[in-house]
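Got a structure here, written out as structure tokens. Questions coming.
Heads up, one of the protein chains got dropped from this complex, but the rest are sitting where they should.
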Amino acid sequence: MNGTSVAVNPGRGSLAVRSGVIAYVALLIVIPLMALIARGLTGGPSQLWAAITAPVALNALTLTLWTAGIMSIINAVMGTATAWVLVRYRFPGRSILSALVDLPFAIPTLVTGVMLVILFGPQSLMGKWLIGHGMKVAFASPSILLALMFISLPFVVRAVEPVLMEQDPAEEEAARTLGAGPFTTFVRVLLPPIIPAILSGTIQSFARALGEFGSIVVVSGNIPYRTLTSPVYLFGEIESGRSDTAAAVSILLLLIALISNFAARGVLRLVGVNRA
Amino acid sequence: MGVILLLPLGAVIVRALSGGVQPLIDAFHDANALHGLKLSVILAAIALVANGIVGVGGAMVLIRHRFFGRRFLDTLIDLPLAVSPVMTGLAFLLIFGRGGWFEPLLDSIGWKVTFAFPGLVLATLFVTFPFTLREVGYVLEELGTTEEEAASTLGASPWNTFRLVTLPNIRYGLGYGIILTVARSLGEFGAVLVLGGAISGKTETATTFIYNALEERQEAAAYIMALVLAVASILLLVGLEWMKHQRNKEL
Partner (left out) sequence: MSIRVSNLNKRFGSFVAVDDVSLEIPSGDLVAFLGPSGSGKSTILRIIAGLETADSGSVFFNGEVADHLHARARGVGFVFQHYALFRHMTVMENIAFGLRVQGASRQKQTTRVHELLSLMGLEGMGDRYPTQLSGGQRQRVALARALAPEPKVLLLDEPFGAVDAKVREELRHWLRRLHDEVHVTSIFVTHDQEEAFSVADRVIVIHRGRVEQSGSPEEILDQPATEFVARFIGEANVYEATVNDGIAQVGALPVPATGIPNDTKATLVIRFYDLKFWRDDQGMATVVRTMTLGDRIKVEAVIDDAGTIFSQFPRRSSLLRGIEPGCRIHIEVTTARAYPQGGHV
């Protein structure tokens, strides 16, 4: 117990700091995003709609959404399992595993893409083997899933780990003594408290995957209607000078990310957790 | 699972060295590559300092103050994480580029932001903004205010309290946030590509160097630079884990 986290009566200096921070945020973050939104909305709703529903754009959007979605669900399961292993077991190499989970935060996404090309590209051992068996990974949709899995892996683990650490093993023991089997114990005792964390981590993972660019642009081949995701599509539009459509699609992506973010916070607040 | 993460890394190392050591040495003499690396490091340093300072101040404001609009500020801070890097580049392009809001102003001063260094700085500051703030904020929240209250009753001014009591207490959270900032900054690609244009020798960072090299089919150069970045990432990762360990020990 450490008292509150809030101080009382900030003085003049503190108010100056507050204004400084607010100004910084306004200039660096708010204004650029407002410019983006403004540009996307020029031309009115009909233009916006047209830009969003252009066949290539729409396809890219669907691809982005479903790959990010599937990856998030897979991460929810695998991430929880990883967090479980990290928290509940001691084994040699545990700290290395923990570090590995943080690796995607330290590695440039572009380097991730390069790694995947090296591993699975047509000139690699693995690539040749796969093509021989009729499967294409690099420059095909599976590569997107692999890239996303790598870069969005840490979110669920990092969200679940602290909550799991606070769990008292005594609760599980109590359930066991009352006759519950391992599966029942897991579902009824362990799962409920960590569900908000899993949800929060999954949504963060989803938002991250939605915007992923660096790794995908290198390894997916960027084939329209096949392996072109929205961020890469955006890039193409910008390079072609079509800022308006780019801005329009940006607004949509931003909206999706924000809505999922708010949904996550809303759920957390409902359940009473107060950590972003 | 460790396999998933380690194997690609190993592959990069193998590939990069597959042409022998000579290409490696050549690479180190390539002016563009060196410039790209230097640029990335400078950007990382700027982000570290600027967002480090604003991060600490912002965390204090967010966690220790209560004011109208605080929750809103809280949401704004996380925005860079929700924005795809390409969108970031586009947003700044719209403000500072042709037909942008600030274009006339910039023309009159003679400053160039887009496809120039200032643009890269802005993009980097944007994408790395939340990290230090969030990490310091977490530590501040966990520590609580009692030590600071104690300092106050002993007659310390707000600045002294901050300097002598708060700052030492948050140092590992700050360190962790700073390393995240540097890592993210070095890895930034989409935004600097769009806003900077990846002009060799001018706005080409280490990451866009790799991209350009791949486009020009100069795979060896690309892989070697990727290796350099990968090694840097591993070192940063070690630092990250150490900071996290120290921070958790104290909380």
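Per-chain residue numbering starts at 1, and chain names A and B are given in the order in which the chains are listed.
The rule we apply is simple: a contact is a pair of C-beta atoms (placed from the backbone, for glycine too) under 8 Å apart; a residue touches a chain by one contact, two chains touch by 3 or more.
All figures in this text were calculated on a predicted structure; none of them were measured in a lab.
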Touching the hidden chain in the complete assembly: which of B:L81, B:A116, B:A156 or B:I234 does that? B:A156
Quick one: say which of B:L164, B:I199 or B:L235 touches the chain that got left out. B:L164
Just the residue numbers, please: which parts of chain B touch the chain that's not shown? 146-147, 149-157, 160, 164-165, 168-169, 250
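Criterion: only the chains that are shown with their structure count from here on.
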Per the C-alpha means, the centres of chain A and chain B lie apart by a whole-Å value of 18
Residues of chain B touching chain A in their complex? 1-2, 4-9, 11-12, 14-15, 54, 57-58, 60-61, 63-67, 73-95, 100-101, 122, 125-126, 129, 134, 140-146, 148-149, 158-159, 180, 183-184, 186-190, 193-194, 207, 210-211, 214, 222-223, 226, 229-230, 233-234, 236-238, 240-241, 244
Could you list, by residue number, the parts of chain A that touch chain B in their complex? 1-7, 10-11, 13-14, 17-18, 20-22, 24-25, 28-33, 35-36, 39, 78, 82, 93, 95-100, 102-103, 105-112, 114-116, 118-119, 124, 149-150, 204, 207-208, 210-214, 217-218, 230-231, 234-235, 238, 243, 246-247, 250, 253-254, 257-258, 261, 276
